[in-house]
Structure formats: structure tokens, C-alpha cells
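Shown below is the structure under consideration.
For this depiction, one protein chain was excluded, whereas all remaining protein chains were kept in their positions.
Let's look at subunit A:
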Amino acid sequence: MTAEMFDAFYRGTVPRLTRYAFGLTGDAGEAQDLVQEAYARAWQHWRRVGAYEDVEAWLRLVISRLVKDRWRRLLVRRAAAASAPPLPPVAPPSEETVLLVAALRLLPFEQRQAVVLYHLLDRSLADIAAETGANLNTVKTRLTRGRAALAALLTADTATNAGGAHVHGA
């Protein structure tokens, strides 16, 4: 029964978690690895974690910590490379996604996290404040600055791309 509950929870939440991880990392493979690692940790402690009021928030916390800690990210990647079968290939992302991902990578982590939670997961400002431990005004500031930076970066990238002179590394 516990495994069934976990599986149902997994199926219901994995798309959102993948969105979150992709928004933070900008890399599909890395996002998939991080999401798997987060769920693996949840199952490892499912007796305790499964009783949490908001398990999905706990998973996002795990992903955030892994993204912020380069060392831990490497551990996850190496472990996945050494043991996990690869997932099937997917079509390349759209031009808009490539540009947005490249711009997101240039934001400080806190701004990127606020933008991703707001725009990709539809979290309210109050939710983001609660989840990140910041006050509401700080969240507003991060979001405003993040969006302004993205707008500037995307405008510049679009202009540069129109000239055909810039190659993105995303």
C-alpha cells in the first residue's frame, strides 16, 4: 500500500518537479537526474516524509539544495551515469526555450528560483515567501528584478540572433 501511494504521488507530481528542476538548471538530463534523486530520497524516508503536510515542497527543497551545491550535483550526475539506464531521446527544445534557459542561467539563484516558482509552477507570492524563507517584499523584489533582467537579456539575445552573430551554449 505504501508503494502504491508513493507511485500515485510520483505520477501526479513528477511533471511539476521536472519543470522546477529544468527551470533551475536549464538542462533536461540534469533535471531528470535531480528529480529522480529527490524522489529516491523521499522513498528512502517515506515513512517520515510521506506524512509531511506538503511533500512536494520537501522535494523542491531537496532539488534546490542539490542545484545550489555543485559538489552534490556532481555526485548525483556521476551516480546516475554509472547506474541508471538512459531515458529515451526527446525532440530539441524550441527557440524560445533555448533563449529563456540561457537567460535564466544568468540570474542569481534566488531570483531564478522566485521566477521559476511563480511562472512555471504558478505559486503565489505568499507561497514563495513561505517556501524560500524570505519575506513577501523580498520575494517581490527578487521577482521584479529577475523579470527585468530576463526581459533585458531576451531582448538583447533576440536582437543578436536576428543578426546571426551569437551562438548560445544552452
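Assume contacts are C-beta pairs under 8 Å (C-beta built on N, C-alpha and C of every residue); 3 or more make two chains touch, one makes a residue touch a chain; residues count from 1.
Everything that follows uses one rule, which is that contacts and distances are computed from a predicted model.
Asker: Determine which name in "Cytochrome c-type biogenesis protein", "LacI family transcriptional regulator", "Pyrrolo-quinoline quinone repeat domain-containing protein" or "TlpA family protein disulfide reductase" the UniProt entry assigns to the undisplayed chain of the complex.
Answerer: Answer from the record: the omitted chain is "Pyrrolo-quinoline quinone repeat domain-containing protein".
Asker: Suppose we count only contacts with the excluded chain; which residues of subunit A make the list?
Answerer: Where subunit A meets the chain not shown: residues 1-3, 6-7, 10-11, 14-15, 18-19, 22-23, 28, 31-32, 35-37, 39-47, 65, 71-72, 74-75, 77-79, 81-88, 90-91, 93-94, 96-97, 99-101, 119-120, 147, 150-151, 154-155.
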